[in-house]
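What you see is the complex with one protein chain gone and the rest in place.
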Amino acid sequence: MPLLDFFLLSFLIVSAVAVARTRDLLSAVIIFAAYSLVMAIIWQMLGAPDVAITEAALGAGVTTFLFLATISKTQRLE
Amino acid sequence: MEVNPYVAVGILLLMAYVFFYLPAGYIRHVLIVLLVFIIGYALVMTVSEMPTFGAVDTPAHNVVPERYLGRAPEETGAVNVVTAIITDYRAFDTLGEVVVLFVAIVAALSNLKAR
Amino acid sequence: MEIISRLLENYYYFVSMVLFIIGIHTMLTHSNLIKKVIGMNIMDTSIFLFFVSIGYRRGGMAPIIQPGVEAEMYVNPLPSALILTGIVVAVSVTAYALSLIVELYKQYGTCCANEIAQIRAREES
Partner (left out) sequence: MKDIVIRTVCRVIVPFVQVYGLYVIFHGHLSPGGGFAGGAILGSSMVLFALSFHLEAGAQKLGHETSSYLESGGGIWYILIGLLGLALGSNFLTNRAAGLGFGLPGQLFSGGMIFLLSLGIGVKVASTMFTLFYNLSEEEGSGGDHQ
């Protein structure tokens, strides 16, 4: 297993667990945006640059501000 | 590995019972952990029998990607093969996806503006 | 142990499996609805990672045709094209679920699924 793959994949697992364990929803959404960005880097490494650029625009951008708009209209703490 | 079909139907029924009918509490938590262990066991068995990651002769590389990679520039004129697939070879699929976007926004607007 | 060596060989599949389990555990144990939607997104991305890593070929290039390169040198373009559809559908489903959550918060004043179930049981009785 190459070293960069190991770091990125372990970052994915750690940030997924952190999303599940965080009580603050705003922190959870921001950690999820970082998760999506690392996922885009992994797809670039896997040879799928189309999926990487779409994930960086849709997953890390659009999903985050949809979640933020919802949290600003509902409660922030879980 | 052979999976008994009665076991599979039982897992699905357990999942539906836990997810829809069981109230929150101690028994629900125990059943959820049991369910997650069953799903994890099935996934481990599946992954351990998959073909090796990154191998040149995986079964996914059959005649269809060979055709797309070999003849996409002369048949569609696009150098990027992924764009050639989603807007030329499978353009009807993309039309369905446009309809999915339209249905999503119609559903969200009728939900938010209904009063 | 043969299974462990197979899992270490297929480490991308193993990581996508772990992410799927984390996502489904988040969906089943948390009662907050927004946290449930985030868990569903984690399950989505794990399945997308599984699909794209099936099409990978070691040392392969991105599927943009350059002259003089044989077809065996590129990775498989078909899972990328399918997953590109799946990402947009996932965003659509997320947007619809969030609009439902906003309406539920207007009706019941909370985002917790258990409290909503209690309020509905109290209203029915």
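Descriptive notes on the structure:
Letters A, B and C name the chains as they come in the text, with residue numbers starting at 1 for each one.
The rule is short, and it goes like this: contacts are C-beta pairs under 8 Å (C-beta built on N, C-alpha and C of every residue); 3 or more make two chains touch, one makes a residue touch a chain.
The structure presented is a predicted model; accordingly, all values stated were derived computationally and were not measured.
One chain is not displayed; in the complete assembly it touches the shown chains A, B, C.
In the complete complex, the hidden chain is touched by one of C:33, C:62 or C:112, namely C:62.
In the complete complex, the residue from B:11, B:31, B:55 or B:79 that touches the missing chain is B:79. On the side of subunit B, the interface with the absent chain consists of residues 73-80, 82-84, 86-88, 91-92, 94-95, 98-99, 101-102, 104-105, 108-109, 112-113, using the contact rule stated above.
Interface residues of subunit C with the unshown chain, by the touch rule above, are 62, 64-65, 84, 87-88, 95, 98-99, 102.
Within the entire complex, the positions of subunit A that touch the omitted partner chain are 49-50, 52-54, 57-58, 61-62, 65-66, 69-70, 72-73.
Everything that follows uses one rule, which is that only the chains that are shown with their structure count from here on.
A comparison of the A-B and A-C interfaces places the larger number of contacting C-beta pairs at A-C. As a whole-number value, the distance joining the C-alpha centres of subunit B and subunit C reads 9 Å.
Distance from the subunit A centre to the subunit B centre is 19 Å, each centre being the mean of its Cα atoms. Chain centres here are Cα averages; for subunit A and subunit C they lie 11 Å apart. Counting only residues that touch two or more partner chains, subunit B has 80, 82. Residue positions of subunit A with contacts to 2 or more other chains are 48, 50.
By the touch criterion given at the top, residues 18-19, 23-24, 29, 32, 35-36, 39-40, 43-44, 47-50, 52-56, 58, 60-61, 64-66, 68-70, 72-73, 79-82, 85-86, 90, 93-94, 97, 100-101, 103-105, 107-108, 111-112 of subunit B touch subunit C in their complex.
Subunit A meets subunit B in the complex at residues 48, 50.
Those residues of subunit C lying in contact with subunit B across their complex are 2-3, 6-7, 9-14, 17, 20-21, 24-25, 28-29, 31, 53-58, 63-65, 71-72, 74, 76-81, 84-85, 88-89, 92-93, 95-96, 99-100, 102-103, 114, 117.
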